[in-house]
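Shown below is the structure under consideration.
Note that this complex is displayed minus one protein chain, with the remaining chains in position.
Moving on, here comes chain A:
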Amino acid sequence: MSVSVSASGYAVLAEGVVKRYKEKGQKGKQGGDGGKRALDGFDLAVRPGTVHGLLGPNGAGKTTAVRVLATLLRYEAGRAEVAGLDVAREPRRVRSRIGLTGQYAAVDEGLTGRQNLEMFGRLFHLGNRRARQRAGELLDRFDLTEAADRAATEYSGGMRRRLDLASSMILQPDVLFLDEPTTGLDPRGRGEVWEAVRALVAGGTTVLLTTQYLEEADRLASHITVIDRGRAIADDTPDALKNRVGGDRIEVVAADPGDLDAVVKTVDRVAGGGLVVTDTPARRVHAQVADRVAALTEVARSLQDDGIAVEDIGLRRPSLDDVFLRLTGHGTENHDAPEVAA
């Protein structure tokens, strides 16, 4: 299939998009100076035929960004283009080029899998015969043929998600938005969804994927944009991002809260000037290290020499938490800014 792109050559393009949401008690006032900015000059450029990851903590603006691009929310400033069409000016045409899979599997549980796909097909204006045919194709492709005539209530989480994905693929969209598609799924369900996404992209679809899991973005995305407080703060390949975060980290959990200061001092000395992070309630201290084995040996020996009891000590790979720590100076704990839900 041909891939629609804007004149700039991107399947999805956002430039300086601003979206405010209502604050409590600020009834009806919209677009004024009031209201927190869910998107605050948000930029995004997605190459056609790729999976692009949009990473960020809760409340960073991921869902708002997807809802704006999928024509569900109007934005107040900036410019947004999907499949070469202006989102604000031609929402109806955009809707015939996109698929959306939100945070909940948006399937009708009162219908069977087949009835769901046929209904959505008719609502995508395929006509009865074509809708039936397309439903059959998609059930087959998403490995749901056996369960096709059972009610969706009886589906497992992974099956429901696959049905959800199939529903957003009815028109073979140019651009597919996946908003945290694996949240709440077990590892098997997660694997099923990843498999399906890879197949879609092989078919020429561009995917914008939001996730809280670095691993997920790492597995699927060729490019990642990190969003925080409504702005894109980094945009790179997964490898480059990880390099930016740095290598391994040493992590020590003190047995006694009173020893925490001593542990920090030791880790700081061994880490050689790297940022030492202290999580007081968890009695945990961690820092980036250059030589993982030497650092582990040195910290363990030093703490033992000082007679400090340790509950746990070890090395770990950088996580999304570390990416945020490095890029923003704060972790992935929820901000006070909730996502725009409606």
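The criterion applied here is as follows: a residue touches a chain if its C-beta (ideal position, glycine included) is under 8 Å from a C-beta of that chain, and two chains touch if they have at least 3 such contacts; residues count from 1.
Going forward, contacts and distances are computed from a predicted model.
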| item | value |
| --- | --- |
| Hidden subunit of the complex - UniProt protein name among "NADH-quinone oxidoreductase subunit I", "Acetyl-CoA acetyltransferase", "Transport permease protein" or "3-oxoacyl-[acyl-carrier-protein] reductase" | "Transport permease protein" |
| Identified contact with the non-displayed chain, of A:T145, A:Q172 or A:T278 | A:Q172 |
| Listed residues A:A14, A:A105, A:L185 or A:V323, member touching the removed chain | A:A105 |
| Touch criterion as defined above, residue of A:V18, A:M119 or A:L327 at the omitted chain | A:M119 |
| Candidates A:T50, A:S96, A:Q212 or A:S302 - the one touching the absent chain | A:S96 |
| Where the missing chain touches chain A, by residue | 1-2, 4, 30, 67, 70-74, 89-93, 95-96, 98-100, 102-112, 115, 119-120, 122-127, 130, 151, 167-168, 171-172, 342 |
